[in-house]
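So that we are looking at the same thing, I have put the structure below in structure tokens.
For this view, one protein chain was removed and the others were kept in their places.
== subunit A ==
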Amino acid sequence: MKISDIPEKEYLLPGNAACHGCASSMCLRTVLKAIGKRTVLVVPASCTSVYQGMFPGSAIDVPVFNTVFAASASTASGIKASLEKKGVDATVVVWAGDGGTYDIGLQALSAAAERNEDILYVCYNNEMYSNTGVQRSGATPYGAWTTTTWSGKKEHRKDVAEMMIAHDIPYVATASAGYLTDLYKKIRKAKNVKGFRYVEILAPCPPGWKYPMDRTVEMGRMAVETGMWILYEYENGEFRLTGLSKAIAEGKRELKDVEEYLLAQGRFAHLSQKDIGAIREYVERRWSNLAKLAGGVHAASAEFYV
């Protein structure tokens, strides 16, 4: 599929208040194109609450329900139940940041997943709380500067996509702002799956990560090229790597060193070689964890190794 195959119809309108180079808004635009008109969007407190614009205006051209920070999955459950009861056909989509997903909203997310609500939950992961001015979240990587981790975060991030796999929901996928057609395809697929679906997008953020705003797509790609972000799908109990991550696993593409990716971002500028080493180790650990997952459930991908 080519980028030109993505429909021209816009549901995230120009003039929204996102920063230049914002991956979140770029990906939301793509997600809305993939689902189309009959979308009900649920948005918790986040950058999206801001960039959608102020009343009486709105930059989002589908029905939107803004909700509190911790309750997007439960609000969406109520909306879906109500629409089903009324016989209204719609895809109910949560569009939440990593703060709303990894931290304060995790309980509601896990419960909605366990209930297998017919919802598509999309987390745009910019690896911190942007809306409140760059604070750490559970998705912030080791070493990253934020305004609550001045000398760099001391812990590695957790992984909610993997938690969703552990919930054994019908569909889990990861995507990156570096590959919009891949995102589009995964959302199209998710749209047609019944039950709880979780898609997590790595969404670089120029002011939070401290890189020039014209390098967002590049950041999204470098993350995958260096193995800091891994693209995969989990569908009906089968795990498989996708896109460049698959090519890397199959040895068709070489994994780049993380240092290049880290040094492109001001938030990692202070890292020592020891810190970078810790991140390298973390990346290796994640790959071998996912390799186990792939080997355990899907023999075809079992040979991948990094």
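Just a few scattered comments:
Here is the rule we go by: a contact is a pair of C-beta atoms (placed from the backbone, for glycine too) under 8 Å apart; a residue touches a chain by one contact, two chains touch by 3 or more; residues count from 1.
By definition in this document, contacts and distances are computed from a predicted model.
One subunit of the complex is not drawn; among "Branched-chain amino acid ABC transporter permease", "Pyruvate ferredoxin oxidoreductase", "Tryptophan synthase alpha chain" or "Zn-ribbon domain-containing OB-fold protein", its UniProt record names it "Pyruvate ferredoxin oxidoreductase". Summary of contacts with the chain left out: across A:I6, A:I79 or A:V199, the touching residue is A:I79. Screening A:A70, A:V93 or A:M128 for touch with the missing chain picks out A:A70.
Even with one chain removed from view, subunit A keeps its contact list with that chain: residues 37-38, 40, 42, 49-50, 52-56, 58, 60-68, 70-71, 73-79, 81-86, 88, 90, 107-108, 110-111, 114-115.
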